[in-house]
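Structure provided below as structure tokens; questions to follow.
Every protein chain but one is kept in place in this view of the complex.
Right after this comes chain A.
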Amino acid sequence: MSTGIEAGALPVTATPATGYRADRTRPGLAHLRRLALACVVPAALAAVWQFTTAGRPYSLIPPPAEVWAELQDLAVGGVNDDAFSGTLWTHLAASLGRVYGGFALAAAAALPLGLLIGRVPVIRALFDPVLQVLRPVPVTAWLPLAMILFGLGPRSAFFLVFLGAFYPILVNTVFGVRSVEPRLFEAAAMLGCTGPAQFVRVVLPAALPSIFTGLRLGLGFAWVVIVVGEMTGVQTGLGAIIMEARQLSRTEIVICGMAVIGVAGFVSDWLVMQLGRRLLAWSPNHG
């Protein structure tokens, strides 16, 4: 993978990735092509949706146009003017707060714990068995217990999102720490960096690519469990609006909620990727 620049062959800073260049030769065209390809499957699905639902009054699934109108109503109102009109942003903000709050809490807990489990045998012996047993328990199974522990409402939702994000971050952090080349610890030690200082100067940066994968997966899971999390009786949130619309048989609102979660999850993943590119510019496998 290394570009292996010989002395003097290149002036200064070498560009990182190879293969990057292929896209660069004709950026406009390659970009367009990728965009066009990405649209093929959604367009086909939309067509199927349209043909199977439009013009059938007894269809339980509303046609695309109806969902689109509902989405506009949810966002700015002016179509139905009912209890849901113009409420999208409130719900989105509530869900964003829980997703990022729960995710941040999960990262704050899983990162240090993962570093310690990966590096300190006693900590590993203490925590690893428990965590291995708890890990397969699905977040949905925690729902009743969460409601007992944290009551009905946002705190339970927060807790469930936290759980969903916690394990991927933890597991990938432990993996990253355990795969640090032993040589790097020797190198650090002979340069005068020993003991706990190695956590910051060696373990953390060396494990960063893997930690980053964990954060990305964790954030993804946070979005996945948000609907379950908001089934705990909260008033706002995209999960809450989906549950409420379901009870009222407003399927078009359910679909709108799903679409907004999808887009929000996609955008937040994209943001994390951008951050990763900047932080991992040194890695031949990233950036």
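Odds and ends about this structure:
Keep in mind that, in the parts below, a contact is a pair of C-beta atoms (placed from the backbone, for glycine too) under 8 Å apart; a residue touches a chain by one contact, two chains touch by 3 or more; residues count from 1.
Following the convention adopted for this analysis, contacts and distances are computed from a predicted model.
UniProt records the chain missing from this view under the protein name "ABC transporter ATP-binding protein", selected from "Na+/H+ antiporter subunit C", "FeS cluster assembly protein SufD", "Glycine dehydrogenase (decarboxylating)" or "ABC transporter ATP-binding protein".
When you scan A:61, A:123 or A:193 for touch with the missing chain, the hit is A:193. In the complete complex, the hidden chain is touched by one of A:72, A:85 or A:283, namely A:283. Considering A:99, A:115, A:202 or A:215, the position touching the chain not shown turns out to be A:202 (whole complex).
The chain not shown here touches chain A at positions 1-8, 10-14, 16, 181, 183-184, 186-194, 197, 201-202, 205-206, 208, 281-284.
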